[in-house]
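One protein chain is absent from this view; the other protein chains keep their places.
Just so it is clear, A and B label the chains in written order, and each chain counts residues from 1 on its own.
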Amino acid sequence: MKKNLCVCLAIVLGVLCALPMAVQAQEKVIRIGAMYPMTGRAGLYGIDSVAAAEMAVDEINGKGGANGYKIDITFTDSKAKPAYAVRVATRYITEDQVHFLFGIVSSGVGLAVTEISKQQKKIFIGTDHASTQLTSDKLQPYYFRVANNTFQSMAAGALYLQELQKSKPWKTIAYIGPDYAYGHDQWNELRFSLDRLGVKYQVVGEYWPKLFEPDYNSYVTSLVKDNPDILVTGFWGGDTVAFIKQAQVYGLFKKSLYFQPDAGGNYELMSAMGAELPAGLVLGARHYNNWPDTELNRKFVADFHKRTGRYPTYAAEGAYAGVYAIAEAVKIVGNPDDTEALVKALEGLKIKLPEDPDGFTSYIDPATHQIMQVQAIGVTMPNTDFPPAKMMLGDWKIYKAEDIAPPPGYPNK
Amino acid sequence: MDASFLLTQFISGLTMATLLFLVASGLTLIFGVGNVFNFAHGSFYMLGAYFGYQFVSVWSTNFWIALLLSGVCVGLFGMLAEFAFLRRIYGRANEGGFQILLTYAFILIIDDLVKLTWGAEYKSLPRPAGFGGAIQLGDIFIPTYNLLIIAIGMIVVVAAWWVLSHTRPGQVARAAAVDREIVSVLGVNVPMTMTLVFGIATALGGMAGALAAPLRTVTPGAGIEVIIDSLIVVVLGGMGNFWGAWFGALLIGEVNAFAVAVVPQWATLFSFLVMVVVLIFKPEGLFAARKVRKV
Partner (left out) sequence: MTNLATRNLKAASLWAFIVLIFVLVPVLSTSSYQVNLACHVLIWSLFAVSFNMLWGVTGMLSLGQALYYGLGAYSVGLMVDHLGRQWYLPAMGLGVLAAAALALLLGLLVIRVGGVYFTMLTLAFAQLGWQITFKWYDFTGGDDGIQGIIPPGILESGTVYYYFVLAVVMLSIWVLKRMAFSPFGLVLRCVQQNPDRVRFLGRRVRRNQLRVYVISSLFSALAGSLMAGVDGSIHTDMLFWTTSGEVILMSVLGGINQFFGPFVGATVIILIEDLVGARTEYWSLIIGIIIMVIVLVFPKGVVGEAMRAKSLLTRTGAGR
């Protein structure tokens, strides 16, 4: 009995002593605490984000930093677990005394971390999670997002479908997407935008396989029976690959137009499937390796390839943009310590990014703290410039940032 | 809903059921003979998929040879895991909890080893030559590769039945499942038998992984998704019962296929619902391998 307690005490004392004492009186440093998943299904996004963020930090520090401040960025695997990420965020804020929280791929984790950011009044730059809630009804003053949300992708998708109706009259539409918030949000937002545009359509099927479902055969055969003109999907990552591989042999893509405006155009799909990827799929993503054909984008993609030996997925550009947004804000304010001034600086911040076509500069909307960007949607076609991919997107349709933003007050109306 | 659609849906369910069974058969075999619940079985499935990718896409091996080699490699890996680690906890008090932890440690370690070896990018491998298309009967499409999977599943069922009931190693394994001590008194090397059974079971899992790879995505974390479904199948059929696993897989596959067609909104809940309903009436599963210890 006694020994039990002795051991308990020894360990508790150990806890108190072992914890690193946070003494950081360093001068002229911007500390960023980043969290990304680096294991499991979303691990690729995390690893690409880390590489791109480090690239941005090296570039900025190489030029003498932002207003003399060097950037010091720390990465921790969020394990895609909200409770764990919250613990890491708390450690970043109170022990490491970071100036910014940064990153996060999953919206569930993002929602938990934005809560801490609000409570602790610490700026949180979201770089990859896409739930519209974070910049609408769950928005708090210290949150900013530098990548598209699902509403913007789906609004662009709705415009695409509206145009398509003129050239190739379509009537029926079906949806299949993972059975969790991300899958449901996309479908709701697409229909919202279609209705707002006054597009007439008939829904002939809605399917909700579980996230990471390995076997889509029975969904595919049901979809073949529904025979929609347009097949919208809301998968991401490996699920897209599995669905396309299984659906292809049933001839589904010959009858229905495959349409995936949010995550379908991500390079991971092209690199995984190579020549197996069918031509004529209509896909969108938040950044493309072959569009826009600007010097900034070419340099970004080439530098990333030089650094890692592979081409980036879209998560990379989000992380890259996040680091630059922080540097620009610090330049305006003059130091990284005045949080309220930094919030003001970030609101309305203009920043030229690799995904901006000529003549457009991304900016952060002061009302929603959401970055406003041009959105492009393309069609798969042969292109071997980015191996191991054998197909890339082309035949672009471009949508202006102002046309795809959520209406004020969305979703509470 | 016409007859041809019902048939299509049935075949879709059968494909899913066969792959489920191929994974679950190894799981139930290990449990039946060794009383080990191997949570890492999904990770062996994932390893099989990666070996398949390595052989076919990187080293351009013939698909059929690659399939066999993947099974063999994963089986050797499994035997090593049993021989070096699992064996040490047999017979310990509260063994169940230690089994869960040890096999969970396997999951964690294999996940990172895979990431270190192959990176985090998604991999995919093409269907083998001659099995890339579909047979069309009226308005029914049946992918030839799916038919192949179903056929292989049948062969495995029959072969396993024959080995277990007609060969000496099979009989020894079944006897060891009932009473290890007696079998060992009879002069059989029981620990060796256990290692061998573990090897065969993980080889089945690995082969299932390689066989499924042309239809699915080869990615870190792929093992987690199949383990829960296989677990449902094994529990449903009665743990340790080979035929039970086959029936359980069929039930889950078909229930799922028709739930998708009729109530797509709720399809993901059905496999759990089936399991809960069965377990309320038959807590030891549909075909319990032996009398359940009532404690």
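Methods note: a contact is a pair of C-beta atoms (placed from the backbone, for glycine too) under 8 Å apart; a residue touches a chain by one contact, two chains touch by 3 or more.
Please read these numbers as outputs of a predicted model, since none were measured by experiment.
Looking at A:Lys70, A:His184, A:Lys225 or A:Lys344, the residue that reaches the missing chain in the full complex is A:His184. From the options A:Ala34, A:Val88, A:Ile125 or A:Leu139, the residue with contact to the unseen chain in the full assembly is A:Val88.
Within the set B:Leu29, B:Leu47 or B:Leu102, the residue that contacts the chain not displayed is B:Leu102. Mapped onto chain B, the interface with the missing chain covers residues 31, 35, 37, 85, 88-89, 92, 94, 96-98, 100-102, 104-109, 111-113, 116, 228, 231-232, 235, 239, 268-269, 272-273, 275-276, 279-280, 283-284, 292-295. Residues of chain A in contact with the chain left out of this view: 1-9, 11-13, 15-16, 18-19, 21-22, 38-39, 75-77, 79, 81-84, 86-88, 90-91, 93-95, 107-108, 111-112, 114-116, 119, 131, 133, 138, 179-181, 184.
We take it that only the chains that are shown with their structure count from here on.
Spacing of chain A relative to chain B, judged by their CA centroids, is 35 angstrom. Contact residues on chain A toward chain B in their complex (touch as defined above): 38-41, 43-44, 46-47, 179, 205-210, 212-215, 217-222, 224-225, 237-239, 241-242, 245-246, 249-251, 268-269, 271-274, 276, 310.
Of all residues in chain B, those touching chain A in their complex are 5, 8-9, 11-13, 15-16, 19, 111-112, 115, 120-124, 126, 132-134, 141, 143, 145-146, 212, 214-217, 219-222, 224-226, 256-257, 260-261, 264-265, 267-268.
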